[in-house]
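Only one protein chain is missing from this complex, and each of the others stays in its spot.
Order of writing sets the chain letters: A, B and C. Residues in each chain are counted from 1.
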């Protein structure tokens, strides 16, 4: 996935719709959590087992919600001055330190 | 960003900690929205303007929260059988149809 | 507001629809955050000022989302064994200690 290219497309998309004044990191964070909750809604009444055996239509719906959250994350990073790939590597390193592997 | 490679690293990370039983899409969706809200928390008392002029420490913090949400999204997609890149392209197409550009 | 009476009504409502198997605290918490995000959605593209001057239709909509979140909170407390009024008083006391008043 080419993050910089997607961010450019999202900027262009917003510009063509004159959405720039709305695109503050604060507003984008709100929109992102709304989409995150729509993803949660898919699973709210499902059992653990049902959530592991999604039918085709639900998988398509899930893909839409994942995309919605991801696209807002890319915009938050773009407007907030965050390098996503560097942030991901850094976080993976922090997690490895915080949670040592279980010895067997 | 190599999504498939990141998903493999996240699977290995979970396996080494014996987290597999917890990694249902339902649980991962809950964890994802918790991280999404931690990202929102950064901006809750900031004005729109302040959210557009983050200092270095806040930008680092924001990067961590973006990474947390993204890493859970990758795991939800992996365990839920979603191809993220295809879902993103599909969603961008849907958005282009739903929101026509403003003519000038 | 009579909390115990509302909780009884909500239990009866769920029983009449055979929803009891779904009413775990885990599921109710997910449903609650979904409604919380629907409330956030009302404000996501509004300025601070606009959020302080809602029109009648938006105020009605806001009331519905507030009620949705509140009704799930009552059910979580009921099924989770929490006395809401005691919890509120305890939390107000904790907040008073955590945030001392500003002297003038």
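Here, a residue touches a chain if its C-beta (ideal position, glycine included) is under 8 Å from a C-beta of that chain, and two chains touch if they have at least 3 such contacts.
All values derive from a computational prediction rather than experimental measurement.
Interface residues of chain C with the unshown chain, by the touch rule above, are 1-3, 6, 9, 13, 16-18, 24-27, 29-30, 32-33, 36-37, 39-40, 42-43, 46-48, 51-52, 54, 59, 62-64, 66-71, 73, 76-77, 79-88, 90-92, 94-96, 99, 101-102. The missing chain lies against chain B, touching residues 22, 27, 30-31, 33-34, 36-38, 40-41, 43-45. Chain A meets the missing chain through residues 29-30, 33, 47-48.
Methods note: only the chains that are shown with their structure count from here on.
Looking at chain A, residues 27, 30, 33, 36-37, 40, 43 sit in touch with two or more other chains.
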